[in-house]
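Note that this complex is displayed minus one protein chain, with the remaining chains in position.
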Amino acid sequence: MSKVKTIRDFAKIEEEFLLEKLVLTTKASGLIDWLKRRAQVNSLWTFPFGTSCCALEFMSLSGGAQSGGELGKDLTRHSPERSDLLVVGGTITEKQAPILKGVYEKMESPKWVIAMGACAASGGPYNTYSVVQGVSSIIPVDVYIPGCPPTAEAVVAGFHLMKERILKGAQRGVRPETVEKGL
Amino acid sequence: MENSRELFQKCEDHFGPSRFTECRPMEWVLVGDLGKFQDDFSFLKESCQFNLLLDICGVDNLNKKGENPSGKRFEVNYHLLNLEEHVRIRVKVYLDDRESLLSITPLWKGAEWFEREAWDMYGILFNGKPKERILTHHEFRGHPLRKDFDIKKRIPLSSPLALAPQDTRKLRGLPEDGHWLNIDPSHPITKGALRVMVNLEGEKIKDVLLEIGYLHRGFEKLCEGLNYNQIIPYTDRLNYCSAALNNIGWCKAVEELMEIEISERAKALRMVFGELARVIDHLISLGTMAEDLGAPTGLWFFMELRERISKLFTSYCGGSFNPSLTRVGGMSHDLPLGWVNDCLNTVKSVEHSMDDLSKMFSQLPWWMDKTRVCPIEAREAIEWGFTGPCLRACGINYDLRKVSPYYYYGDVEFEVPLGSKGDVYDKYLVRMEEIRQSLKIITQVLDYLPVGRLNIVDGVSLPDKSEVYKDKKALDKYRSIIRDGIKVKPGEIYSAIEGANGELGFYIQSDGGNTPYRVKVRPPCFPLFQSFSEIVKGNYLSDAYATLVSLNIVPGELDR
Partner (left out) sequence: MILKRELYQRHGYFKGILIVLSFQVSRLFKLFLNIFKKGEGRLTVSEDQKRSQYKGMLALTVNKQGEIQCTGCGLCQAVCPSDCIDIQFDKKKKGVGAFNIDLLRCVFCGLCEEACPIDGIRHTAEIPSPGHFEQNWNVGISTLAFRKSLNDGKGLLSKYTLDPKDLDQENEHFLEDEGQTSNA
């Protein structure tokens, strides 16, 4: 990791050392893995990394009026060392990118990432000199939730999708096209 | 009114009619001279009482069509306000690439960050000031708002600043020792995009350094390539808590520049949605104040009221956030059936709940202990450039809806609450009372809602879809308005409305095309956050948290 000069190098190294692409296994390999995944899914603690409007939308969802609280939507801890699900909501600028990467590195594996909203997923309407076009060029993303901002039902569906993914043992990966283009 | 005429005469006698003109009622223009810079500004501040500095805006005249009166490349516009006569003046100073200006921070304390922004965006130098970036990061090369800077040229940042750069600390004489505490943007109190570095001695604060720009998205550069109607979804995302007010401010500025009148029904609807947005903003601000001061369930009391009002927005435009309600010349579409009844019922239930809710916080000893801290004097507030509820909490009666009423604000009855000391408790009381007054305005307007066509301006508003489907001429008109956009004649304007946080101003320069030449937003929370470092000196850290939350900083508006 000492060879990392810029944030873009991080994505390339991750691709070399970790799994190249997604592997969705449909059969649980062994009882221990099955139990481990059940335990992980039912005890997710989220870190809401919200910068703009999506942060406000996520905050208004944490009240508990919608379901999904059992999947960790309501339980938020503002500390990376104690959480395993990172929800990125809001526009990420070049100035904010090292902080996001630092937070992701401090989290202990296994960890998962949800990119909420158009700005986190792809830069959204802001194709300018200071906005990162998609968080996947900095950290590996598991689930995208489109919308600007996504409605309450969409966020809850995103959490359910995350649950399916963890139960199937899916590992996180990097969106292949962005790494090749070197964005 | 007569005093403003006398003031006008006094200025005209001093500067001469060639330099000093009146471009619109209550908006004066002075063409500055680099040689008499210091004298002009001292005269304006001391003899003419232009006490409040609103904005400093730079412009690059490289690609401008039409005549350039001075022949120089850059132009800097200073916007000043006289609080008693409610008059604004714009001072225009022209300069070339290598020339530098004198700084006006000795006269107006709040000019420092505006000047840093002018350096960051254009490269305009100010004498005696360090070259410090404010919105872009410290490894950025180039000046983004210059016309020859490509908008898509991104420069990544390798590592964040450990603390402020070395030369800044030496220049300001900051202590090298002492315990520096870094409150990062990922701390929950900072709303995601502010950085506060405090130098502590025990629990008391000795010094504060601020860093912003974590949500700088390049709104002003984007506007130079978009039509006037395409900019409306971007204005939603400036102050995302009260999005409708931003839309209204933008459309009002464009309509005043084009000198067109919108229909009566559109004016009334804009007032209703504006006041609803103001109520939502105040509820969110009070809710986050309650949560950060140790009452996390207080947030849910306020959010529940906010949900009731969001349903009204959802039934009008499909989503509670980012409504994009207005268009230049009117509104996007008319109200659905039964909306007015729903609105009146919601307003009644919110009013009823507000009375209950204030019992939970006002006058209670633990709340007053936490919030009767950090008072601000009125004179200091004006020096920094405060507007809005924070200025009214200090006791100054300045509300744009009363002093220069637009739309039908002159016809409705409402009152403007004033505080006395300017501390956090006063700001809380002012906001609670403003919610009640806004609800009063909404009921009055809805009782007398005008009927008639909504979008009546020919050539600017789109014809109705039902006409377009039948008539070929309407279809051609529709296509030409959408493809070519709206053309605005050359000119400039600074127009402001009373936003939820203060005076939200838009400065637009047009050179005759269908895209604006320069757009500048005057964010109300920019001067508020600038003063934060001075207000909290000598107080405890927890009092600093309370003050930060009461200023209601919205990063989308602060960084644009």
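Read from first to last, the chains carry the letters A and B; within each, the first residue is number 1.
We take it that a contact is a pair of C-beta atoms (placed from the backbone, for glycine too) under 8 Å apart; a residue touches a chain by one contact, two chains touch by 3 or more.
Small disclaimer: the values here were computed from a predicted structure and weren't measured.
Taking the full assembly into account, the omitted chain touches A, B. From the set A:49, A:104, A:129 or A:144, the residue in touch with the chain omitted from the display is A:144, counting the whole complex. Summary of contacts with the chain left out: across A:80, A:98 or A:123, the touching residue is A:123.
The residue touching the chain not shown here, chosen from B:128, B:202 or B:338, is B:338. Across B:181, B:360 or B:449, the residue that sits in touch with the chain not pictured is B:360. Residues touching the missing chain, restricted to chain A, are 21-22, 118, 121-125, 127, 134, 136, 141-148, 150-151, 153-155, 157-158, 161, 165, 173, 175 (touch as defined at the top).
Residues of chain B that touch the chain left out of the display are 225-226, 229-230, 233-234, 314-319, 322, 324, 332-339, 342, 356, 359-360, 362-366, 368, 415-420, 425, 429-430, 433, 462, 465, 468-469, 475, 478-479, 482-483, 515.
Throughout what follows, only the chains that are shown with their structure count from here on.
Per the touch definition, chain A reaches chain B in the complex via residues 5-8, 49-53, 55-57, 60, 63, 65, 78, 90-91, 93-99, 103, 125-132, 148-149, 151. Within the complex, the chain B residues that touch chain A are 136-137, 144, 149-160, 184-188, 191-193, 213-218, 221-222, 233-234, 237, 240-241, 284, 300, 303-304, 306-307, 319, 321-322, 555-556.
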